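Written out below as structure tokens is the structure these notes cover.
Of the protein chains in this complex, all but one are displayed in their positions.
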Amino acid sequence: MDDIEIDEVATPELADPVLIEGLPGVGHVGKLAAEHLLEEGESTLVRRVYATEFPPQVTVDDEGVAELTCAEFHAVEMDGTDLLVLTGDHQAATNAGHYQLTTAFLDIAESFGVERAFALGGIPTGELVEEYSVLGAISDSALREELEAVDVEFRADEPAGGIVGVSGLILGLGHRRGLQVACLMGETSGYLVDPKSAGAVLEVLEAQLDFEVDFGSLEDRAEEMEEVTGKIQEMQEGPSMGDDELRYIG
Amino acid sequence: MDDIEIDEVATPELADPVLIEGLPGVGHVGKLAAEHLLEEGESTLVRRVYATEFPPQVTVDDEGVAELTCAEFHAVEMDGTDLLVLTGDHQAATNAGHYQLTTAFLDIAESFGVERAFALGGIPTGELVEEYSVLGAISDSALREELEAVDVEFRADEPAGGIVGVSGLILGLGHRRGLQVACLMGETSGYLVDPKSAGAVLEVLEAQLDFEVDFGSLEDRAEEMEEVTGKIQEMQEGPSMGDDELRYIG
Amino acid sequence: MDDIEIDEVATPELADPVLIEGLPGVGHVGKLAAEHLLEEGESTLVRRVYATEFPPQVTVDDEGVAELTCAEFHAVEMDGTDLLVLTGDHQAATNAGHYQLTTAFLDIAESFGVERAFALGGIPTGELVEEYSVLGAISDSALREELEAVDVEFRADEPAGGIVGVSGLILGLGHRRGLQVACLMGETSGYLVDPKSAGAVLEVLEAQLDFEVDFGSLEDRAEEMEEVTGKIQEMQEGPSMGDDELRYIG
Partner (left out) sequence: MDDIEIDEVATPELADPVLIEGLPGVGHVGKLAAEHLLEEGESTLVRRVYATEFPPQVTVDDEGVAELTCAEFHAVEMDGTDLLVLTGDHQAATNAGHYQLTTAFLDIAESFGVERAFALGGIPTGELVEEYSVLGAISDSALREELEAVDVEFRADEPAGGIVGVSGLILGLGHRRGLQVACLMGETSGYLVDPKSAGAVLEVLEAQLDFEVDFGSLEDRAEEMEEVTGKIQEMQEGPSMGDDELRYIG
């Protein structure tokens, strides 16, 4: 196959669509948030992206049917706003692969008329989070004011290590193409899949893009995670110890 | 050399040939099963596939003659059924290499008129296996019924980690070309080369493709492995211990 | 994007410009020295070099604005001498990437008329340095005399492991294009970011290229590092121990 192959599943007309990226990363925050939009909105699969940079792998569904690893774009309508939502199970395997893949993603987004994008992710704090702040990074300083108005925080030079992977490149390569891009990073311990952090990121999107989404299933999942966390804390504390730091639990 | 070079050793006419893939993997189940077909049927080497993704290596035979690492296709006739059997000692070294190599394999299969394929492999259970079930994964839900009729099991979302390597891509890329593909995975401890598991996989193939194969040499090899296993268990148990889990023995 | 993309920010006329390379390496000596030239001289950004061999990463500035990883060329005038200064935060990820990237760097340098180059770096001594010698390696034996005249030392077969990365290739590939190249390596412990070693390298450049630079800010930074070093030594020595060897501190 070619390095990248794109299946054009559907090509609906979208009105000023906004790209939302949620691939796997810290706390699976971006992935949880993007998948929640797919579940709650009216969503149509529009593109599948296969890439030789992805693992050579199929997943098997509950009928035993195999599906080749790919990333997917769905068109999702939320209260009249058109979103183009990018999800998947993998990032690229090499530096060059990340650049090639993000270039393909942005080509697709532009073919639908995208001019604005949000890359969703998590930012690790190293300890259990009480209040879920959402940190921002932007392609253009003009975006800052409107994001601060919906409670996005900006902290000088954070995240200190920069933003890596597809989210980082949607900012970096998207800006080079003239897109307006913001990366929204939900604070998360970094040790747990974190539906609450995903909820905090979605609340920002709701306010910014003027739609409403039901958080029920995300809250259910958050409760499950809290039970798990609780049990782990009990185990760790045992008769006499306590420690805020946890190992990663997916 | 080019990334992939193919020696056309012979090009016999084959009637509705079925591709059987058996490259190295868990318990060498697929490789043992495929090689057993080569030994027992009337087999003709038809293609050698060299690839820069394979290790830069020659093997040395019992006369001291070196042979460059390659994968091989043999045409094998089994009771009137034409098989095209893919075997070899290596998989690719990189993600992209797996995709390129499997693409070349499928091109060859299609040049012989292949429309159906079986990827053979093992699925690790982590403990010694008493009854050798064969698990299935398919490119198309229509294949399920006929495979269940020959005792292939389907378990929702198994294998949990998906199917990786050439077997996975023969399913995934084969489906994208319109081939009907099943992956047959023999249960195996995962710690031992497992001729019994290979036998279980071959029994499914016999029933499905309507041929009979002599299992004598495979049973001999299974007995040798059992002697080895027995000795290891004795050593491990010593005067007082026992443990079902073994290290890998090839 | 292409493997390498170059933004032509400005293309001033330069008179016999000298390429100065200071990418990250041992003790960040080359990077500190090159960045100091940018700060002290009259400097203009002329090229940005993006490469798929760089990490897929953006950095975030104090306004929250993301910038895609790149290397930069600045034209810097120092007392009438035109310098073309190459700086950045990363080297390439693979062997082949180093060659491709250095080739692009040399193409840019030649487009500005560069015929002479200095690759700046550090050479690790493994212990705290008292007197900061600068070691040289050259593309052509004819360069040796004039460098010895400005106190560059040459020691047979040093550095023993050769010179790796972009600095090594500017020597090696630059020579193949007919450039006159010297690598100036400041002695440094190898465990600390070392502004003093960078100063020693700059003193050689001053004498060789006949300009003067203010060392104030570099000395301030050196003092900060010495405080850090002092504290670490105290901690290590505690009531009774001493050890010249330190861990890396950036």
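As written, the chain order gives the labels A, B and C, with residue 1 at the start of each chain.
One rule holds in what follows: a contact is a pair of C-beta atoms (placed from the backbone, for glycine too) under 8 Å apart; a residue touches a chain by one contact, two chains touch by 3 or more.
All figures in this text were calculated on a predicted structure; none of them were measured in a lab.
Every visible chain touched by the undisplayed chain in the complete complex is listed here: B, C.
Only one of B:15, B:65, B:160 or B:235 touches the absent chain when the whole complex is considered: B:65. Checked against the full complex, the one of B:93, B:128, B:150 or B:225 touching the unshown chain is B:93. Among the residues C:113, C:126 or C:162, only C:162 touches the chain that is left out of the figure. Take chain B: the residues that touch the chain left off the picture are 1, 3, 50, 52-69, 93, 97.
Annotation for chain C: contacts to the undisplayed chain at residues 92, 94-96, 98-100, 102-103, 136-141, 144, 154-159, 162-166, 168-169, 171-173, 175-176, 183.
Going forward, only the chains that are shown with their structure count from here on.
A rotation of 90 degrees, rounded to the nearest 5, superposes the Cα atoms of chain A on chain C. Here the chain at the heart of the shown protein, by mean C-alpha position, is A. For the pair chain A and chain C, the distance between mean C-alpha positions equals 38 Å.
The geometric centre of chain B is 54 Å away from that of chain C, both derived from CA atoms. Touching two or more other chains at once is no residue of chain A.
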